[in-house]
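The complex appears here without one of its protein chains, the remainder shown in place.
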């Protein structure tokens, strides 16, 4: 599904965000990506989406060499991924429902299907009552849930969630992670970066820990902290 | 210092974000503001900054009735507050150092002082090596620390921090909270909204819990969860 | 896609209004320049058509011979009109111009003026040629064509045409740059929207589509506004000019407006579309 092969990413500023990352994530896996601030988690997820290209090594997603993907093929790649961005990236001048519907319209979904599926996604994250509000009128946690709705509405084969619970209270965070786990049960590959030890420790799924751009730990049923 | 007297806030959309909130925060206090997503924490902090005005009741900051403050007096109020915004609000086209310096220049600080104070603030949050980077080139946690540097660089009498550790790993989060505690020791009033139970439980400071816009708990040395 | 574009325009109301007004004004200026320049060219043409060559006959040339000269002249080609003027007619004209000469016939033994032939030349630059040919014809004593006046008219009409073309080209060029800049600014103000579209997997075409249609709609709206303004202004001004300056040759609205509006609409549509395209290119490289 996702295969990093000796991947390095050095930003033009000279920062080496990732070095010699080799890892394989199989279809249907649920993976927590942990590590301190600036360790390269977001960069890892951006490489999968071809937002950034690796400076060395190969990133293969679903058989495509993402690093060498022609610009014209990038949209097709991104449509197969459902992404929760760390900075939300909601369109400020469209309603919650429009923001979620947007991901469907982009993929050319049959218009009659869009309404029900948006409704389903918003109900899943508990934001259906706010469908007609603008993002600026939502609290931080509410915006984060709208992002998640947008990520799952296309029923993608892979969900990438960058810090999807950063603005949520423990209870809401727990609900979101359970939701991701349910989606994973349906066969969707889920990759979640997080700083929340509780969630990781309760769920006990595969944990990949980054530190200064290198994989320092990769455990099948890991905890947030390495067990010494 | 900060006094809410029967405050209610109903947004034009009809959402009642706060209702009958009466609370007094004295100079030099350290207060955690907790509560589920959408309970009104950000609204509480916005009322103090006159970003929003109360629909009922009075908000008094430092003797000023903020709800009735003329527009011309708002900048003076905001300069006395150091704020970490939940959405960061960094200027995307200025360097980290410029973003921090900005808060000083706005207040008409002597230009020769600006350099050293920016340096101090960035060192305090551990971002001095990234002084010349643009915000877009930082990880989420790094941006959050820059926001904190901007909030403290003016040595304000009150620091408001809306979810200042949402994007930080536990260790970095703990450092930031310790930093806020140190600032508080110097006499600065600190008001922190958070979803992080660990921090609240370790520090054991005053905890105000909001739920659906009402204060449901106010304990002098509280925990994140109410003790049943 | 049309609905998307319309929604986009509604959401960005102020910006769309600003861009469209700017485009409309720029188009109006360009269209106005075109109309004015067409009228100047027409005026120049009218002046040129009034340039004439006069050949004077010897007093003994009979009407039949004069008719032959007339036929030969017409056969020359390059003339737009040629008429014989009798000495009687010439005197009448002279008396009309100089009223004090009304008494001449009474004073004089006879009419001192010669018969003549008046020739209008289609292209004033061929006037010398026609004059020489006429001079060589049988019975023609002298040929007059006011070389100085002809030179002036040729110079003036050339200047007017060049000035009109240059002004129109300049105004159209200005309108173009202004419109492209306006759309580019409007797109820059929405770069966030463009970025997010790309991130959720919109193909470049999908991102571009609504913007291009929006640009096209704006171009059309601007062209429509400019059309109304230009047509109304020209109808009023042309009527006014015809009433108070009957001697000034103003083009009929039907003769100049279609071309001007064609320029204006092509400019509006092409630039609306092209401007959006250019404005977008910057944000679609990633």
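In order of appearance the chains are A, B and C, and numbering begins at 1 in each one.
In the analysis below, contacts are C-beta pairs under 8 Å (C-beta built on N, C-alpha and C of every residue); 3 or more make two chains touch, one makes a residue touch a chain.
What you see is a predicted model, and the numbers here were worked out from it, not measured in a lab.
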Requested in this report: Taking the whole complex into account, name the chains on display that the unshown chain touches.
Outcome: B, C
Report summary line: Answer key for B:10, B:58, B:79 or B:157 versus the chain not shown reads B:79
Query raised in the report: Of C:155, C:169 or C:232, which one is in contact with the hidden chain?
Result: C:155
Query - Options C:82, C:117 or C:171, residue touching the unrepresented chain - result: C:171
Requested in this report: Considering the whole complex rather than only what is displayed, give the residues of chain C touching the chain that is not shown.
Outcome: 14-15, 18-19, 21-22, 25-26, 28-29, 32, 56, 94, 98-101, 103-104, 107-109, 112-114, 116, 141-142, 144, 152, 155-156, 158-159, 163, 167, 170-171, 174, 177-178, 181-182, 184-186, 188-189, 237, 240-241, 244-245, 247-248, 282
Query raised in the report: Which residue numbers on chain B touch the omitted chain?
Result: 49, 51, 71-72, 75-79, 81, 83, 85, 89-94, 102-103, 106-107, 150
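Everything that follows uses one rule, which is that only the chains that are shown with their structure count from here on.
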Requested in this report: Make each chain a node and each touching pair an edge, then name the shape: line, ring, star, complete, other.
Outcome: line
Query raised in the report: Taking every chain's C-alpha mean, which one sits closest to the mean of all protein C-alpha atoms?
Result: A
Query raised in the report: In angstrom, rounded to a whole number, how far apart do the mean CA points of chain B and chain C lie?
Result: 68
Report summary line: Distance between the CA centroids of chain A and chain C (whole Å) is 63
Query raised in the report: How many angstrom between the C-alpha centroids of chain B and chain A?
Result: 28
